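Every protein chain except one is present and positioned as in the full complex.
The chains carry the letters A and B, assigned in the order they are written, with residues numbered from 1 in each.
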Amino acid sequence: MLRLVGRAAVWLFTGLNVLLLYWLVAASFKTPLEIFRDPFGLPYTWFARGNPFRNYLYAWNQAEFGHAFLVTVVLVAAASASIVLVSAPAAYALSRFGVRGSGPLTGFLAIGMGVPMQTVIIPLFVGLAELGLTNSLLGLYVLYVALSVPFTVFLLTGFFRTLPEETEEAAALDGASPLRTFVSITLPLARGGLVTALILNAIGLWNETLLAIVFIQENSGFTLARALFTFYGAATYQSEYGGLIAGVAIVVLPMLALYLLLARRIITGLTLGAGK
Amino acid sequence: MAGRRALPADVTPHLRNRRRLFWPFTLPAIALYVVFLVGPAVATVVLGFTRWSGAGPATFVGLEQYGRLLGSESFRDAFVNTLGYIVVGGAGTFVFAFLFTMVLRGMRASKTVRAILFFPNIVAPVALGMFFGFVFKYNPGRQGLANFLLESLGLPAAGFLRPENVTWVVIGALVWASAGFYITIMMAAVDRIPPYLYEDAELCGASPWQQFRAVTLPLTWDVVGIAGVLWTIGAVKIFEMVFVLAGPGTYLPPSRTWTLAIYVYDRSFGAQGTPEYGTACACAVVMIVLVTVLVTALRRVMRRERLEY
Partner (left out) sequence: MRRTYLAGLALALTACGAQATPAEDEFSLPTAAAYFTTACPEAGTKPATDKELTYWSMWTKDEPQGKVLRYAADCFTKKTGVKVTIQWLGRAYLRQNLLPALNTDTVPDLFDQDLTNIKAAIVSAGGTRALDDVLGLKTGDGTVRDVLPAAYRDTPAIKDDAGKLFAVPYIVMGNAWWYDKKKVPGFKAPRTMDELYALLGDRSVALDGDIGYYAAWYFDQLAARYVGPGGLARAAQDPTGQLWKSDPGFLKAAEHTARIASHLVDGWDAGKFPQIQQRWADGDAAYLFMGSWGPTETREYLAKQGGGQSIDYGSFQFPMPDGATHDVVEVQQIAFGVTAKARHPEAAKAFIAYFLTRDLLAGMPAVADSLTPRRDLPVPSDLADLKAALEDPAKKHTLFMDGLDGVAGGKFAEQVFFPADNDLLKGKLTPAAFVDRLATATAAFWKTQG
């Protein structure tokens, strides 16, 4: 009996999530009147008028999500790749070299995960302003990379620890240099972990809002989350709910696609990061 | 993380060679970390003892900024709210996660359900906040989803977004959005528990609750501890969701709904007048202290012998 109630609750809750997703996608094709009067119906007005993508076109062009989309894709891809590039060797060395002090050093890095962004943002802003790196995508890129290092190193040390030592030793006996061993033996073995780290960082940065608000001032550097934040204000003045929800969809749907493709990897990656 | 003991100084030439690479491998990461996180964190602590508007020299004022924080009603609100998010939100999330682990274990569609529940974690908090703004709106005749449901059950609609209620609504939204993540972590740990333990328990006639108490909880204790730390770290910095859900979006929400993160933002980059970086930094230090104290306390409470199974 209890179990039945529990299952019902679980399904209800799950259903709610699905409903939310449906609402978002449906609403992004609706007029404001439909959004509020008929929240669960299928969109029809824009379809009837032969302009089903009206809201998306509005968001893409008028609210400049199109440009922001490109900026975000490039920025997130470059930053995520750089993060892994910097973190993987560090995590490897910390977890596999057996150098004294590795443990405390790993701990020291891990503390960084617990430092809220807001607590360092003021010195960062002042410092980057000195270097002329505010209002600059390069500046934002550097911040994204640097601030993601603790989490990524922590995550990857977990992965490297699970790899078997034997293959590397065999390679070493064959006379391969340690660098070569790392590049041609260890990295391919750890591919799963690296990809997970890449994805998790990409998701986090894709949704990052605070740094983008503080550090980017001009439209040309707006990321999607930043553009959405600005558009939210304007859209309410203009009652542009259709365009707004389409904007939300432009932010959410790529992540959804990525998630559908890679859900298992994302979930195991995150839980591994937490479980280790 | 079964302990890899530090190996004796020079076992193999292979290892010695590798160790030469230690610094080249770790230095870039450590340098970035020190320059962009450790250094600024120290600078924040120092700035917390000054009065500074961002231009010109900073004046050293000792503990004055902390005195101002204590005297400020909006800081007290922000502190209490942040604690609320950590404690009440945390309790809610974990109760939720525990209940779900009880049910999900052995459920056939468990994997699918988990994947769906996890989804909100990859959605930008700004977008979630906007969505909940629509869900909780109060507008007779054109209610948001929540009030629509209440009314169809014959109950009176509620003013969810009133300043005095909205913190609870955000906590609820936060629990909903985060539950999937913690359920996933918990379930991953539960999956590692040998099934025969549950079979034995069931043979003895243990209820799901008893099974949870006697098997699940003890065997996932470490994971629960880590999840608790993760929750605390995440909840201390809650910002976007409150900003968007409790306020009109463009402007700051009413001060009684603030969190520490919003307070820092208001005194620095959200300031309409001259920024007060000193006050903002003092508040940031409070955030760091709060995380440290809570995480340490949590670890102490959760510490105990590891169970082998």
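The rule is short, and it goes like this: a contact is a pair of C-beta atoms (placed from the backbone, for glycine too) under 8 Å apart; a residue touches a chain by one contact, two chains touch by 3 or more.
Bear in mind the structure is a predicted one, so any value in this text is a computation, not a measurement.
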Can you work out which residue in A:Ala27, A:Met117 or A:Ile213 touches the chain that's missing from view?
A:Ile213
The one of B:Pro57, B:Gly71 or B:Gly205 in touch with the missing chain is B:Gly71
Could you tell which one of A:Thr106, A:Thr119 or A:Thr134 touches the chain left off the display?
A:Thr134
Residues from chain A at the interface with the omitted partner, ascending:
31-33, 45, 58, 62-64, 125-126, 129, 132, 134-135, 213-214, 217-219, 230-231, 233-234, 236-242
Contact residues on chain B toward the hidden chain run 53-55, 64, 68, 71-74, 133, 137-141, 157-163, 165, 247-256, 268-275
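In the analysis below, only the chains that are shown with their structure count from here on.
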Residues of chain B defined as touching chain A within the complex
1, 4, 6-7, 12, 14-15, 17-22, 24-26, 28-30, 32-33, 35-41, 43-44, 47, 54, 99-100, 102-104, 107, 113-120, 122-127, 130-131, 134, 139, 142, 145, 148, 180-181, 184-185, 188-189, 207-209, 223, 226-227, 229-230, 233, 236-237, 239-240, 244, 248-250, 260-261, 264-265, 268-269, 277, 280-281, 284-285, 287-288, 291-292, 295
So in the complex, the part of chain A that touches chain B is made up of which residues?
2-3, 6-7, 9-11, 13-14, 17-18, 20-21, 23-24, 35-37, 39, 86-87, 89-90, 92-94, 96-100, 105, 109, 112-127, 142-143, 145-147, 149-150, 153, 158, 161, 169, 172-173, 177-179, 182, 203, 206-207, 209-210, 213-214, 225, 228-229, 232-233, 236, 244, 248, 251-252, 255-256, 258-259, 263, 266-268, 270-271, 274-276
